[in-house]
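Every protein chain of the complex appears in place save one, which is left out.
After this line comes chain A, so read on.
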Amino acid sequence: MARKILCVAEKPAIARAVATHLSGGSFQTHAIRGNQYVKNYEFDFNFGEPWGNCSVTMTSVIGHLTGLDFDRQYKGWMSCPPGALFEAPVQEDVDKDKLPIAENIRNQARYSKALFIWTDCDREGEHIGAEVRNQAKAGNSRIEVKRARFSNTERAHVLRAAREPVELDEFQANAVAARIELDLRIGAAFTRLQTLQLQAVVAVLKEKVISYGSCQFPTLGFVVDRYLRVQNFKPETFWGIKVMLQREGKKVNFLWKRVHLFDRAAVTMMLERCLIAKQAKVTEVNQKPKSKWRPLPLTTVDLQMMGSRFLRLDSQTIMKVAEALYTKGYISYPRTETDQFDKAIDLKKLVEKQFPDGQWGQYAKDLIDGKFRTPRSGRHNDKAHPPIHPVCWVSPSQLNSNEKKVYEFVVRRFLACCSDDAKGQGTDIEIQYGEEKFHANGLIVLERNYLDVYVYDKWESSQQLPNFERGELFEPTEANIYEGKTTAPSYLTEPELIGLMDANGIGTDATMAEHIAKIKEREYVVVHPRGSGRSKVEELIPTRLGIALVEGYDNVVAGLPNSISLSKPFLRKEMELRMLEICAGSKTRQEVVQQSLDMYREVFIHTQRRIEMLKAACRKYLNE
């Protein structure tokens, strides 16, 4: 058996999981020199045609192998004007701490016929795969390169991936390379410019690095925007009309179709005309079946949004936990945009795996006994990964408390997807009273269905309405004006922020949580708890520095036609769209890098010219 195949995963845990499945559990473990986490696992495996039976070395990297940086003479903060960083030469080097890992790959490649890449199947994974390939080729220029397509570490899935290798996606790897270069150049240029300029202005910034990132700033922009909306808000009084009828011992409240108006005299006049009319006429009585739809299959963005709402964990924690659950083989790959299940997936089999559970096992059995429904399909498909779903059952005793929460959410969501909608009977009654229309709605929940397992959704019966006949006249028991006040919006919460980032193309589902964590770490925003107990929410509030930066950058471009503030999502969104063009093959990496740099260079020049604006904003907010 002369053939040897080198397999490389993105993380040691995945290498181990895949090795376990491929070897059937018997492999030899070898430590590598210089890194205590990465191991080489050796075993035999029959890949089928064309490789056949081979000896395998399964190893891993730990994320990216290389980093991009400026040449030495540009590294010092004072070495060049910050604007020079848009063009300064850059170099890709293996990170110092990754050198032994790279060496291991080169060495192993020397004796291997083929390199089989097992990095995660997403853009980042594709780029890491390309880095691994470069090292392997350096060790053995003739090595054949293949890639495994997989989205979870369940045994059958891994075995199938091993026997159906595909090619590395060069386009995706290039998109990541472009992004890395842009982040480096734009980030470094603005960070140096603003740090050097602002340190001199305000005492509290003297020792501080004021970092800029093209995702961080729009993220901060959302937080500041909401904060200012709350601060600037002016409450206003409004008036509405309430109509109540007492019938069959029940009080029926009718709601005004106009909800409320901001003109007291007009509302008073309208109420008077109702009273003059004396009798109200029932214009509609509608009994109709209502349903509350079961949720869509779970995407990363949804996991982060729902998770931080229901599980009270921040999005970064949720992603870390989900990552761990994936690595251990309990759930599918947690980074996905897909909200539709492929027809090929045997969903019932996945439901059956949940039978042993003490909490939802019975529910899963009921699904298989006839209540199973094919999940709804959303409109997104990233063509790489299925929606997040449980791969197998795990006993709660094997999980820590956060893992339990996230796993439970993923399972309940999955079972809910495979359930029927909740069904009920709705009654809508509309009345005409004078010239005004009012309505009352009733709901009786008849079948809870998915609600029984998806405890996060609420849908409850209202009070039962008495009988009304269409066309009947009645005199309301009471009709009154009520007064209310508009209230300010609340500060931004993390799920809302993720929603905004997602809608505005800031970051990818994989990186959003990191950007939020970054602006907290940089002390641009802080987290304030509001309320307590079940109603407790964490709100994001900008610091003085955060507000100063956003206001400063907004002022820099104020009045300039067609210039976009760095606090707005537009520039980054455009860059993100260009990445997609690289992935689609319609633009090259160089084209995109050049175009995006030009876009940001323009703002950079404005910023340099009008740096006083930025300084003034910092003085305004940071000088006691």
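We adopt the following convention: a contact is a pair of C-beta atoms (placed from the backbone, for glycine too) under 8 Å apart; a residue touches a chain by one contact, two chains touch by 3 or more; residues count from 1.
Everything that follows uses one rule, which is that contacts and distances are computed from a predicted model.
The subunit not displayed here is recorded in UniProt as "RecQ-mediated genome instability protein 1", chosen from "RecQ-mediated genome instability protein 1", "Trafficking protein particle complex subunit", "Dynactin subunit 5" or "Eukaryotic translation initiation factor 3 subunit I".
When the missing chain is restored to the complex, the residue among A:40, A:174, A:354 or A:504 that touches it is A:504.
The hidden chain makes contact, of the residues A:26, A:397, A:487 or A:535, with A:487. Considering A:37, A:77, A:111 or A:262, the position touching the chain not shown turns out to be A:262 (whole complex). Check A:98, A:226, A:292 or A:412 against the missing chain and you find that the one touching it is A:226. Those residues of chain A that touch the chain absent from the view are 226, 229, 233-234, 236-238, 258-263, 265-266, 268-269, 272-273, 276, 435, 484-490, 496, 499-500, 502-504, 562, 564, 568-570.
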